[in-house]
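All protein chains but one are shown in place.
Now for chain A:
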């Protein structure tokens, strides 16, 4: 089975966000594989181990993203591809989907996996957009995947309910929490990963004209939410605190 995983390098969830000059400050921040993409990588490895084939992880970005690709290879992916977009300005979900689809269009992928959302941009668009551009079906926020021949049985999370459905390969799926427990790279895995192929491509290699993937959206400002005033911790007898709280919620906060 020919399996591809779309991976994004993101800020560590614990990082404090600092905005300067209209941009999120990245200096010194820790970067990780987007947590939802880890589920996708793990699932890809499990599918390969059960059905045979090869797992290729793909990302876009600058050379820094090699680190996340090596981590995916250490987990067990077979090959990695970095599409270098360092010099391309103005990329958004439209651009990313077009670039990835352009790379994937002649790869005859049976299964493409991605996280259902990236924790930085948080739009969740790229996976389904790629599927649509490739003309294949997609299923988002999956929590279980069973492949039998070219038939695929899936459970997906729909706002807490579980939808059970059936579809066919080729297919793109996006991973939801609960799909699996992503493994940690083992030491032998890390050693092996160093020798696994990591291909670096430029947009030119994909015959993509920068103008054709120019962003359709423009971020005009990035800012931090207004700092919250320290809250009021109530004092006194517990019964009085409860009375005071209900009063405050009705008269000061006016939410009840």
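As a working rule, a residue touches a chain if its C-beta (ideal position, glycine included) is under 8 Å from a C-beta of that chain, and two chains touch if they have at least 3 such contacts; residues count from 1.
Basically, contacts and distances are computed from a predicted model.
Engineer: Given the choices "Transport permease protein", "Electron transfer flavoprotein subunit alpha", "Betaine/proline/choline family ABC transporter ATP-binding protein" or "Gliding-motility protein MglA", state the protein name listed in UniProt for the chain not shown.
Structural biologist: Going by its UniProt entry, the chain not pictured is "Electron transfer flavoprotein subunit alpha".
Engineer: Among A:76, A:124 or A:182, choose the residue that contacts the chain missing from this document, as touch is defined above.
Structural biologist: For the chain that is not drawn, the touching residue is A:124.
Engineer: Taking the full complex into account, find the residue in A:75, A:97 or A:113 that is in contact with the omitted chain.
Structural biologist: Per the contact definition at the top, the residue touching the missing chain is A:97.
Engineer: In the full complex, which bits of chain A touch the chain not displayed? Write them out.
Structural biologist: Given the touch definition above, chain A has residues 11, 13-14, 17, 19, 24, 35-36, 92-94, 97, 119-129, 131-133, 137-141, 157-168, 177-178, 215-225, 228, 230-234, 238-239, 241-243, 245-246, 248-250, 253, 255-256 touching the missing chain.
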